[in-house]
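Excluded from the complex is one protein chain; the other protein chains are retained at their positions.
Residue numbering begins at 1 within each chain, and the chains themselves are lettered A, B, C and D in the order written.
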Amino acid sequence: MNRFVRMTLAVGATLALTQALAVTRGGTLVYGRYADSLFLDPVLNDANLDIWILTNLYDTLLQPSSNGKGVQPGLATNYTVSSDGRSLKLTLRPGIKFADGSAITAQDVKWSLDRARKPDNGDWSGSLASIDSITASGGTVTLALKRPDPTLPAALATFNAAIMPQKLFEAAPGKNDAEKAKAFAEKPIGSGPFVLSDWKRGSSMTLKRNPYYWKKGADGKALPYLDAIRFEIIPDDNTRILKLQSGEIQGAEFIPLARVNELKANPKLNMQLFPSTKVNNILMNNRPKLNNGSANPLSDVRVRQALNYATNKDALIQIVTYGTGKPMKSYMSSTTPLYDTTQKGYPYDLAKAKQLLAAAGFANGFEVSCLATSGSADDLALLTALQQMWGAVGVRLKIEQLDAASKTARYRANDFQMRTAAWTNDINDPSQITTYYAIYDNVESVHTGFKNAELEKIFAQSQQETSRVKRAAQYRQIQSIYMNAAPIVFLYETPYPVALQKNVKGFVQIPLGNNIFTETYLDK
Amino acid sequence: MTTTAPTTTGVPRARSRRRVKPTLALGLVLLVPFVLAALAPRLLAPYSPTDFDYSAILQAPSAKHPFGTDNFGRDVLSRVIHGTRVDMQIAVFTTLFPFVFGSLLGALTGFVGRWADAVVGRVADLVVVFPFLVLVIAIVAVLGPGLTNMYIAVSAVGWVAYWRLVRGEVVAHKQTEYAQAARVLGFSPTRVLLRHILPNAITPAIVYLMTDMSLGILLGASLGYLGLGAQPPTPEWGVMVADGKNFMVTAWWISGFPGLALTLAGVTFSLIGDGLADALRPRS
Amino acid sequence: MTAVEGDALLDVRGLTKTFPAPQGLVDRWRGKPRKVVRALTDVDLTVRRGETLGIVGESGCGKSTLARCLVRLYPADRGSVRYAGEDVLSLGGDELRRYHRRVQMIFQDPFSSLNPRMTVGQVLREVLTVHRLRPREGMDARVTELLSLVGLPAEAAGRLPHEFSGGQRQRIGIARALALEPECIVADELVSALDVSVQAQVVNLLLELQEKLGLTVLFVAHDLRLVRHLSHRVAVMYLGRVVEVAPTNVLFERPAHPYTRALLAAAPHLDPAHRVDAPALSGELPSPLDVPSGCPFRTRCPHAFDRCVTERPELLDVGAGQQVACHLFDPAASAGGR
Amino acid sequence: MRATYVLKRLLQIIPTFIAVMVIVFLLVRLLPGDPASAILGDRATPEIIERTKRELGLDRPIPVQFLLFAERLLHGDLGESSSLKVPVLRLVAERLPVTLFLTVYAAVLGVILAVPLAVLAAVRRNTWVDSLIRGIFQVGLSLPVFYVALQFLTLLGAKLAWFPIGGYGEGLGGHLYHLFLPALTLGFNLAAILLRTLRSAILEVLTAEYVEFARSKGLKSAVVMSRHVLRNAMISTVTLLGLNVGALIGGAVITESVFAIPGVGRLMIDAIFGRDYPVIQGLTLVFAVLVSLVFLVTDLVHARLDPRVEHA
Partner (left out) sequence: MSAAESVLRVRDLDVRIPTPRGELHAVRGVNFDLRPGEVLGLVGESGSGKSVTLRALLGLHRKPVRVTGEVTYGGHNLVGMPERKLRDVRGAQISMIFQEPMTALNPVLTIGEQIRENLREHRGVTGRAALARATELLDLVGIPSAATRLADYPHQFSGGMRQRAMIAIALASEPRVLLADEPTTALDVTIQDQILRLLLRLREQLGMSVVLVTHDLGVVAQTCDRVAVMYAGRLVETAGVTDLFRQPRHAYTLGLLRSLPDAGAHRRPLRPITGSPPDLRDAPRGCAFFPRCAFGTDACLGAEPPLVPLSGERATACVHHAQLPAVGEVLV
């Protein structure tokens, strides 16, 4: 569900709102999260729980532009690409400081980027893979590239390329980078608009305003507007909403879609459906055998196709997303560039599903288990609906409820048969999701075990392709192959449902999922 | 036998019929629908407990759906009825093994005494040091969620109460003169224990069994609510309350009726327990 | 009023029984010797065939423990009990069962001595079945017979204990013991829980049965009047010891032991004309956890002297079938305080 | 209270602690597979598992493992949470006060509810007042804690907004205010248990001869009630309260989950869903130690209230 390269920012309109005339400074925003962050290191973390709030703590050289189509200055005031495209030079903003008041130097930048691109370091080092070497001198940082890479500016606007204080990091206790990172992340000092001030694991996290943040607000003074944000960890959806309704918290993420309409009708609340690149699907383990050694019916493509046919997406959208979603017709969201609009997906066709199952030797169906996120009404709704739908073709679905973290852990170990999943892009390009969903060597095609030589060949070509038209044709092929192989159950696309008090302004969850509190304020 | 013969009128009339206590009667009456629902849910439930009806989502109670429908259009009444079987099964399975095992062990150690009693006593002391729910949850955590593992966990912990009860009673009854008389009459220890002491000593355990059944249902429902007990879409009342909690404000009936059923089942067992306590007490 | 001069049916020698007192962990770790309740100490006693031997004493004197040791309800620590020459304390299994057929016990409490869940008929039939005393066909007749023996109607067989009065329950208890056709009955406070008017009914029953069946009876009681009425001989116990044994008339008319004398004097006399102002005995019974050295009675005895502290008096014959455990009666000693 | 009695009770708790350690130690060994993978979670690489095994001594014989485990425990090392990546002891230290506050609060509310009503029910026994009180608590006993919690949350918290939905609040007042509903939920349940026993205890004491003696002395009813009846009935209440600490903690686990209270109960549930075995292990141990300490205190208080205990 994570990894992402960000950059879409189809949120210009929302951002524009935040530039409203009068802003109010001060106050603490209490925001209800469904789970706590685990590891506040930009490079070594591995979950959205971390990623979606990291940019509040660590700033990057570039930032996604407000229209989402490009980048804008961050810690660097500008960048220039050499004519041969093999070098990129960044000029640092003068006078920038870390949250402890110490200056951010070019050496910090070099060190941070070197750490982030080290091949063993974290899941995102690949985004900076084109960098050959980095030189820092005075206020400039020069990146020497192995090959031209048009996605690099976007990559530099991504969380893993965040700038960290080298000295403080290295002063942290620990024998190696991993241990130091762990110690440092307990009480991180970064370059973002906020700084961690208190963290009670699993219960609450408080971020305080970083007084040294460089960016100015609408009133001409330094951002952020808020004095502090307190994240309260409230795993139970119902409790989170009740607390929002009673005014104890000012915002709540992951509102169950079932309750969107109810909250929309609440005059005290602002029920937001932030546009997203989120696709919801069910990952299937495509391997012939499961971890426990038993045979896996899902290894048969006909079975996987059958399940797709047996899935009534329109019904699911009504039941599970309460009409807020739309059917998935490719593995990528329809908002992703190079999405193939001619894809048909799998229409609901029980007869075909039965026929395919019979052909695969499962005329009487089989039992299959699916990991779900505990307490998530959406997961439960989805899976109980699927139980019903698949039951019609004899497939008996078992639901295994797990918390987000261990669900992730299970699937990383390929120890699952099915799992509910969702994906959000981190970068405004189809290559990221493709790398994850379709390319085996990266993460075993999101641990489905799917592998297709032809697809991988076309993808490799597309990564070199500069012509947008040709690349689109390649992606059409890729999407078709993937669709036929059906390594996943294609479900639907959904927005980010966030409910806020009416007086909370300027908050945005960008399509890539990041929570941006930089310009958030509490209206009087 | 001239001087000693008492008049036969001195033998009071046997009061052959015992009046059934109102609590017991009420409890038994309340039990009837639960038993029926548990035995023949299909006959009683108007709809399937699991089938969706997208045309009837979140409907308030009506003639068609007396308990309303949930967010999948499932008939809440039918789910409550089908849930009866699950929850009654929980009531029985969470108590049966502890009752049998704990009572037998209590009878044995209470009767034999000495080291066996001391050893089991220590083990029991130890088990009660762990909060019941916490230990059950911990065991379920290790073994994995689900009803079977819940039964295992409850059995590992639940026997202590019965052991204590029965052991205490057996020790007390062992001292009674009728138990001593049985020994002097040359009866074997087995006969003294099984025929004389146990029938008298088991009563509190039987009464407690009823209370325990209501506690068992509550425990099963609690674990179901927490996601550690019965797994969806099993129509278990605790799971149903959990399913409906998102709709407490807009559709109270989804969690309201299963909650009511839970409470009513608890009250029913308590009433029967109280009634049995009266009914089983020997006259003196 | 003569004592029956039969042979010794039950012969008790040096019978000793202690009960461990509860002891805390700390004391155990400190290695403190475990305290014991001395219930019986070196009890010597003979019960003759056909006689009624009364055993009297105050609570804690060990009379009930003695009764229970004799029927093997309690294991004795030391000593011997011989029944018609057979070593009772070593009996096991079938031998013990045969012993119980010959020696039966009747209990004190009419409310707890019957299993509340068994009808009278079930109680009696069980005894007959376990001991295979009657074939199935003859069982009902025998039950009726036993009931009529104790003066209860045949229909009593179908009833539960709670439907009977206290006196009737004691009759049932007697019938249960008689079902085994025993030679010897140990009656522990048989009538002390009953009202006076009913006591007499049960006492009469006992007398009658004894005559009819030739029973030997060990009559344990604290009611001196009853013991005097029923017993051929009487043993007086104090703090786990037998302090005096004598034929009934001797004991009541010429009590020897200072304790016996005090006991008799303390029993309220039925004649209002016989009033005494001072109590017969001052002081309290010492704790059985802490029995005085020497003579157990010395702490309350008006005649106690040095020797009573150091030396335990043995039960000595003083003539006329009377035995006393008191230094005052030791011919070897010079002191004669009678 | 004699020192030897206190000492005796303190000594008795040592074997309990040892046995608790054994059980908790064995608990994780019930898991299929080896404890190292369980502790580290499924994401650990074989090398990390091997290293952890060595570090934790899991390659040693079981008894040695236990001694190592015990040694770490005695140093206050409960291991590290596999999901939150922090020492379990720190988590416990952060959250135990919340749970303790909640349970004590609940116990106080329970007693406040139960005692006067039990007295009333006992004094008015077999009247409609008695029936009403007993009926209400009979139902109370049958009401699932999570259900009551949900209702309180929805009605008193969300609809009427009299109380906060959850959390712990700041300062004593904040704690009292924030934890009122959860404590009431638990307290009501506890009161239902207490009331039943207390009522019969009072009834029993009321018929005791010493109460009759006290009345025959011409003492005021209030004096008879407080000095003679309640003082004796409280003995059983204190014992009952102590015995029910387990139930209270069990209830806290559920209430904390419903009310989003950052206590150890919720930590336990989170840990179970996170398969965080070190936390489960640590918390089970902490709970058991806590309960045995409560039992100890109960015994001491009991001995204080009932002079017969220590002399027995």
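Just so it is clear, a contact is a pair of C-beta atoms (placed from the backbone, for glycine too) under 8 Å apart; a residue touches a chain by one contact, two chains touch by 3 or more.
Keep in mind that this is a model prediction, so the values were computed, not measured.
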Touch criterion as defined above, residue of C:16, C:80, C:122 or C:204 at the omitted chain: C:204
Absent-chain contact - pick from C:160, C:218 or C:281: C:281
Per the touch definition above, residue among D:27, D:235 or D:258 touching the missing chain: D:235
Absent-chain interface as seen on subunit C, which is shown: 1, 52, 58-59, 165, 167, 195-201, 203-204, 207-208, 222, 224-226, 228-230, 248-249, 252, 262-263, 265-273, 275, 277-282, 284-285
On subunit D, residues whose C-beta touches the chain left out of the figure: 208-210, 212-221, 223, 227-228, 231-232, 235, 305-308, 311
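To be clear about the criterion, only the chains that are shown with their structure count from here on.
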Chain centre separation in whole Å, for subunit D relative to subunit C (CA means): 52
Cα-centroid distance, subunit A relative to subunit C, in whole angstrom: 91
Touching two or more other chains - residue numbers and ranges from subunit B: 227, 245, 248-249
Multi-partner residues of subunit D (each touching 2 or more other chains): 153-154, 158, 257, 273, 275
Complex contact set, residues of subunit B against subunit A: 50-52, 54, 57, 71-72, 145, 227, 231-233, 243, 245-250
Subunit B partner contacts - residues on subunit C that touch it in the complex: 68, 71-73, 96-97, 100-101, 104-105, 107-109, 111-118, 126-127, 130-131, 148, 151-153, 155-156, 158-165, 167-168, 173, 176-177, 180, 201, 204-205, 208
Residues of subunit D defined as touching subunit A within the complex: 41-43, 81, 83-86, 90-91, 94-95, 153-154, 157-158, 161, 164-167, 257-260, 262, 266-267, 270, 273-276
